[in-house]
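Shown here: the complex without one of its protein chains, the others still in place.
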Amino acid sequence: MRPAVGLWAVVALFACSGTATPSSSPKASSKSTIVVGVTQEPTTLDVTAQATAAIAEDLRDNVYEGLVRTDPTGKIVPQLARSWDLSPDGKVYTFHLVTARFHDGSPFTADDVKFSYDRAMDLSTVPANPHVDYWAPVQGVDVVDAHTVKVALKQFSDGFLFHMGQGSAAIIPKSTHLTTTTPPVTSLATNPVGTGPFKFESWNRGASLTLVRNESYWGTKAPLQKVIFKYITDPNAMNNALLAGDIDVVSGVTGPEQLGSFTNNTSFKVLEGKPTGKILVAMNNAAGPTKDIRVRQAVSYAIDRKAFIDGIQQGHAVPIGSHAVPNDSEPYYIDLTGLYKQDKAKARQLLSEAGYPNGLTLRASLIPFAYARRGGDILASQLAEVGIRVQPQNVEFPLWLDQTFTKHNYDLTIINHVEPRDIGNYGNPKYYWGYDNPQVAQLLKQADAEQDQTKRSDLYAQVERQIANDAVNAWIMSPDSLAVIKSNLHGYPQSRVSPSIYLGAAYFS
Amino acid sequence: MQWQLLTRLGILLLSLTVASLIIFLVVQVLPGDPAQVVLGVNATPDALAQLRHQMGLDLPGWQRYLAWIGGILHGDFGTSQVSSAPVAELIRQKLSVSAPLALLGMAVSVLISVPLGVIAGVRYRRLSGAMISALSLGGIAIPAFWAALLMITVFAIRLHLVPAGGFVAWSDDPVGAFRSLLLPAVSLGLVQGAILTRYIRSSIVDVLREDYIRTARAKGLTRWQALRRHGFRNAAIPVVTVLGLQLTSLLVGAVVIENVFYLPGLGRMLIQAIGNRDLVVIQATVMLLTGVVLVVNFLVDVSYRLLDPRIRAAR
Partner (left out) sequence: MRRPPPTLIAGGVLVGLVILTALLSFTWTPRSPTHVVIPDRFLGPGQRGYLLGSDQFGRDVFSMLMVGARNTLFVGIVAVGIAVVLGVPLGGLAALRRGAAEEVVMRGSDVMLAFPALLLAILFAAVFRPGTLTAMIAIGLAFTPVFARLVRGTGLQVMAQDYVTAARTFGSSSSGIFWRHLLPNVANVLIVQATVAFALAILAEAALSYLGLGTQPPTSSWGRMLSDAQNYLNQSALLALWPGLAIALSVLGFNLLGDGLRDVLDPKMVERVQ
């Protein structure tokens, strides 16, 4: 009978799909492939060409390496430089390099270091290095011999070595060339070559990135044979993939409300590491109503950090009161959260003094990440209670880069500054905040050039206090690094201070 | 007949040209500087100017338009500004997701609507017919993406039968890939199926009212027999028309559904390209979708004329 056939077809459609049951027991211990769920996919694989952390996340320390790297707590450890000496005046680093080969077979030498650094420093390089300022203290790079390279600085810089451990300071082969595409990119954009424990195999855009073990790695060979990064934007889909066994790791939990499915499940481990990143409400100090410090202070007084911490991160975050986080990468951190405790009456009063007795309207540009969009709703509600009407503008990241970051066309924006040790931006009046304070700029220069650790921390602390007093931005919280892994996975980074998901030591038991 | 065909073809070509003009004009007004997006935040003004020149952004509009059209005719859809991949290649990759999805959705909608529509039509004065009709009325009111969310909740989250989103490559795991397309296809197909059910029902009801059916029934045939002998072919004509137009709705519906399930198809690529201000991809994708719609409309129009002898004879 016709209708019965139709109905059975529909039932069959559902029935034949149900062979997979959620795997609740770990796979066999001879597993040598790891599948890592990642939310953001890189748009290019050349880590020296773009500012987004997604590239470093997948490739830094796995494929690309630098002279040094930052370990999960934020300390600087050797990588391609097995050791280094610093001259007494703190101006000359002599790096002693390991013997290694790039994935294309060419030997790694000091010439490659010089090539990579010269290229990064050169302002006419296309595509430009996203962090040219990392090399600002550098005078010059000299090759001493094949395994020794000297980097001379204009004066001692505390931040220099730390920055050389970041993604954009990766050492690339001196044979790297530009392709003929429009716009011009290097060959690394689709075929990354480095010295790391894994080699690039393939990139299925929109879906996944595959790496294979580098059998002739200069260091300890990686236990895993294959790495697959799977790009899943939706937190639900990500969690279900982990529950179903399609992935082994949820690398960055964007929706901590999802953790409930994993905390009481022995098949999985929830890794909660150090807080990293500074989520803040950035304000335009140079134009618009937020130019007035009283308006910025009013915003700061209107905010209740706990609502953000609970509402967005389900409690997995620490409140911060200035531009520093309590982890080892920023040892100068001091707690300034008490400076602007929520005080709605005071906020209203400040607004009146600033000439807005009946409140005002402020635009807020919000990128698609969960903390920004959700934060936008919470911020709008809290500011409404002191008379500030927030006009949210949902923008994609490139548009944010253009309008907010480059053209400074904004009042408020919610953003997560993930790069560690970037407090130096407060000395740059052209940075999108438009904060111009020569004293702070001077303090920052002094701090970077200060060789004594205690004196340096003290100088940075002064900066933190000053920018907090000036209410340059309204700092909200630093989210804990959160990941969920299969319980038989070991060697996965507990915390991630720098974005990279280092897998060279990971293995399944 | 030949003359009619040629006229229709000419109209198709004209429509394609006008559509491409509209798309090109609209997209070129896009705010946001593509060169800035590509080179990043610290690019120097010289590098930006150089890139703009290389991307051809400083040529006059009509030249860029002709270059674009010329490229399309050669199968060259340009290069993505954001990922530097040839757009034709990207489209090919995404089609391997979108095409099966649309076809599966069409299959689901036909599987649902043909039996239901026929029953509702034949039994249009009975309770079962009326119930199906009411059900279909509810069906067309349901947003496809809502149906998708509800099904995700039940089948993916509660029952873990299918993934809640994402896609495995056909080459990696064909079964997994099919599983990933099931819920999306059903979400698409359910709503389209409801629409199609109503068409089929009304088409059959119309046919049943025709004189030749009454004659057949007077001769002693049941409704079913009468239809089978005379009516189904005639009832099929408007349905065939609608099937073709369904493809349009399916394609557009797929754009939303791909975003619900995070499927790496054309629809998702389009939305992402908009966020990235990737002009080349936006232009190519919208042109492709519009082109498909126009061609399908043309084919439906032609087949309608071929099928229906009354129209063939007229004019």
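What to note about this one:
Which chain is which? They are A and B, in the order written, and residues in each are numbered from 1.
In the analysis below, a contact is a pair of C-beta atoms (placed from the backbone, for glycine too) under 8 Å apart; a residue touches a chain by one contact, two chains touch by 3 or more.
What you are looking at is a predicted structure, and each value in this text was computed from that prediction instead of being measured.
The chain that is not drawn here is touched, among residues B:V122, B:I204 or B:V255, by B:V255.
The residue touching the chain not shown here, chosen from B:V18, B:L59, B:M131 or B:L159, is B:V18.
Note that of B:V26, B:L159, B:V175 or B:L306, the residue touching the chain absent from this view is B:V26.
From the set A:P107, A:G260 or A:G355, the residue in touch with the chain omitted from the display is A:G260, counting the whole complex. Mapped onto subunit A, the footprint of the missing chain covers residues 234-236, 239, 255, 257-258, 260-261, 306-307, 310-311, 368, 370, 373-374, 376-378, 380-382, 384, 390, 392-394.
The chain not shown here touches subunit B at positions 11, 14-15, 18-19, 22-23, 26-27, 29-31, 137-138, 140-143, 145-146, 149-150, 152-153, 157, 164, 199, 202, 242, 248-249, 252, 255-256, 259-260, 270-271, 274, 282, 286, 289-290, 293-294, 297.
Just so we're on the same page, only the chains that are shown with their structure count from here on.
Separating the centre of subunit A from that of subunit B, both taken as means of CA atoms, is a distance of 39 Å. Within the complex formed with subunit A, the residues of subunit B that make contact are 32-33, 35-44, 46-47, 50-51, 54-56, 79, 81-85, 90, 93-94, 108, 111-112, 114-116, 118-119, 152, 155-157, 159-169, 176, 179, 182, 186, 261-262, 264, 268-269, 274-277. Contacts from subunit A toward subunit B in the complex involve residues 2-3, 5-7, 9-10, 13-14, 17-18, 20-22, 43-44, 49-51, 123-124, 126-133, 181-185, 189-190, 204-208, 230, 232-234, 236-237, 240-241, 243-244, 246, 368, 396-399, 401-403, 405-406.
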